[in-house]
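Take this structure first; my questions come after.
Apart from one protein chain that is not included, each protein chain of the complex appears where it belongs.
Letters A and B name the chains as they come in the text, with residue numbers starting at 1 for each one.
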Amino acid sequence: NGKPTIATPDGTFSATLHGVMQLDTAKYDQDDRLPAAVTARDLSGGANFRRARIGVDGKVFGNFDYNILFEFGGSGAEDAGRVQELWLQYSGLKPLRFRIGAFAPPLGLEDAASVNGSLFPERPAVADIARGLAGADTRIGGGVIGNGDHWFASAIATGPLVQSLNSGATAFNAPIFDEQQGYALRVAGMPLHGFDWLVHVGANASIVAQPTDLGASAGTRYALQLRERPELRVDGTRLVDTGQIDAKGAQAYGLELAAQKQNLLIQGEYFDISLDRRNPAVGASDPSFNGWYVEGSWVLTGERRKYNIGAAAFDAPGVDKPFDPSNGQWGAWELAARYSTIDLNYAEDSLIAADRVRGGQQDIWTLGVNWFPNPAVKFMLDYYDVSVDRKNTTGAAIGQDYRALNLRSQIAF
Amino acid sequence: NGKPTIATPDGTFSATLHGVMQLDTAKYDQDDRLPAAVTARDLSGGANFRRARIGVDGKVFGNFDYNILFEFGGSGAEDAGRVQELWLQYSGLKPLRFRIGAFAPPLGLEDAASVNGSLFPERPAVADIARGLAGADTRIGGGVIGNGDHWFASAIATGPLVQSLNSGATAFNAPIFDEQQGYALRVAGMPLHGFDWLVHVGANASIVAQPTDLGASAGTRYALQLRERPELRVDGTRLVDTGQIDAKGAQAYGLELAAQKQNLLIQGEYFDISLDRRNPAVGASDPSFNGWYVEGSWVLTGERRKYNIGAAAFDAPGVDKPFDPSNGQWGAWELAARYSTIDLNYAEDSLIAADRVRGGQQDIWTLGVNWFPNPAVKFMLDYYDVSVDRKNTTGAAIGQDYRALNLRSQIAF
Partner (left out) sequence: NGKPTIATPDGTFSATLHGVMQLDTAKYDQDDRLPAAVTARDLSGGANFRRARIGVDGKVFGNFDYNILFEFGGSGAEDAGRVQELWLQYSGLKPLRFRIGAFAPPLGLEDAASVNGSLFPERPAVADIARGLAGADTRIGGGVIGNGDHWFASAIATGPLVQSLNSGATAFNAPIFDEQQGYALRVAGMPLHGFDWLVHVGANASIVAQPTDLGASAGTRYALQLRERPELRVDGTRLVDTGQIDAKGAQAYGLELAAQKQNLLIQGEYFDISLDRRNPAVGASDPSFNGWYVEGSWVLTGERRKYNIGAAAFDAPGVDKPFDPSNGQWGAWELAARYSTIDLNYAEDSLIAADRVRGGQQDIWTLGVNWFPNPAVKFMLDYYDVSVDRKNTTGAAIGQDYRALNLRSQIAF
């Protein structure tokens, strides 16, 4: 399959080298005369390695799998070298896999899709917020994953994220006293399918049973915070943000639906997220939020996105004719479109200030062209139309509408 | 041997990929009503990658060996990517090996043992303090190592440690003006041995000839400091600590003794550490400290820990029956116990305040069960009973007794 692998002839031991480059080069088109109150009136265009990875995965003694992957890219600026995936798995009791270490526990159709084969440069905002509660990359956890030919299920007990330092950081991380405990659950499958079509349905749940303890001296001791970058991370600013909410716990529930017919794919997810306040002020109710997205892909050159039941998610399309102009081969070409919305406001106009959460609402249209010269190389050109509607504590509007254009250049093996 | 290796058929060139995951998940059981003066009344339980490594070692042009290994794990929180081992060695003049670069110079039985095959998650406190003076991981040095079938000797001139940033740090490192110079010496061997038994004896010395110069503006310009975490590092706090002592130099001497009979192993070490004060205040004498440990292992499944004369240390037991329940194979199982004590008090009740060093005394009992499903995978479950007896400058007791439980999950190749 073109991946550099060292293995014993019987496959009992194997090691495959992995490398990833994802370079984003973006230009932001903002209005010239935004009011002074607006957040991020000058977003930083330019170039950023979103992902820069090296690692090895494989198998030892037959039924033990491992994945060791390190990350040097990041959001806004590059990270200072950190663990990306680091886990050990026992797969000797089919159809179950028992896994412990750092990995993103399955939490939805976008969450489970490979970032190398993704339809857009970033996940839809709501899917990214929801997975962030008790899952997301570098989450340390342990649990069980299973799948058959047409079903998938997983249950993972999760702890903290691996700590990291971003090269563009302006301060060290807050010290942590006791770490978060949570759960990530998912069931999904392919109830209807035919020769050249399939329907995917799924449901998932994230539960934060015990938030991180930031210590007695922290402003908000058990802080949960929902916030998100606008589906492009060359500038690392988050435009919607609930701020820190002192919480006893949180839950997110997601529904997944997708249909594929030959080279056409449409998929969407809906998430509902709620927080349980700790020692709420009088009149402050428990906030809840929701959002959804729908996105579609049309592979112009006829290939179809691959459905992988081991992850219950779609991956990049195959490339029937790898780029070779002298033989009239131009790779695979794909058109993509997405609408994504997230509402991080809750009781934002309540008469009781302690009840209000003014996180903002964000709607994004994205149109993209993806070119796959071959299965290892990908270029994505995406146009964003972003609309953020948000008030600050004094009621002033601090949102904005803007456009952005991004080129992602990728090699991944 | 199951390790991913690329080599020429004649072995003149070789490169072996290495990866390590060591994940600690710990729970601390502290008393509820500790006095306010006590250090670390709320130790942080949770999960931490103690080690997360990738690298390559091997051989070029026959007699030149190298080791290139990077670390992304850490104590308390993960480190931000750093050198772990990085050295070049000439082994063409048998039985000597000439080595330069970053490596832990041999300084005792626990120091020389592989961290992947270790009996407990951490070294005994005193062995870790002693090796820290002029040795320890990432020490830059150069020297010569030699061994025969029954003897081992090494002499290394050592300099500074490689600098690093921990992801959980709260401040940058202190600037360094001139770097430490020291020496690490060791002789060891197997004077008595038979078909299924052996006795190991050894002696080692660390000498700090010139401490690091932290610059004219530093509070303590030539600071030496003895301190240690309590043999478990999910929380990175050090409970015993002499504080910074302005010093001209320091010495540590260690004695090693071990005996193995079939699947039984008992080993112990004693260390004596002394510091030479620089410009001592009137009545301040040169402090000295000591500590020892004894630990034993019983491999229930009958394998024995391997003695490696190239390092003059014990490594993990072999695994006669790799985990494969369908064939009734359950890997290797081992019981372990340790008592470890270190006394960092010196003249702690002296009438002259400048003479006192109130670093504290720490005694730790550890009981462990180690499971080796196969030679690449290990799980360790350890119970700790920790007792720290320490006074602060005003004479208040700031030590505590507590219990802890830790599970380490490991893959290493």
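Please note the rule applied: contacts are C-beta pairs under 8 Å (C-beta built on N, C-alpha and C of every residue); 3 or more make two chains touch, one makes a residue touch a chain.
Since the structure is predicted, the reported quantities are computational estimates derived from the model, not experimental observations.
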Task: Determine which one of A:90, A:253 or A:413 touches the chain that has been left out.
output: A:413
Statement: Full-complex touch with the removed chain, picking from A:96, A:144 or A:169, is A:169
Task: Could you please point out the subunit B residues that touch the chain left off the display?
output: 6, 8, 13-15, 17, 54-56, 58, 60-64, 66, 68, 70, 72, 80-83, 86-88, 92, 100-102, 140, 159-160, 162-165, 172-173, 175-179, 215
- line: Interface residues of subunit A toward the undisplayed chain are 2, 4-6, 17, 19-21, 23, 25, 42, 44-47, 49, 52, 54, 70, 72-73, 77-78, 80-82, 165, 167-171, 322-326, 373-377, 409-411, 413
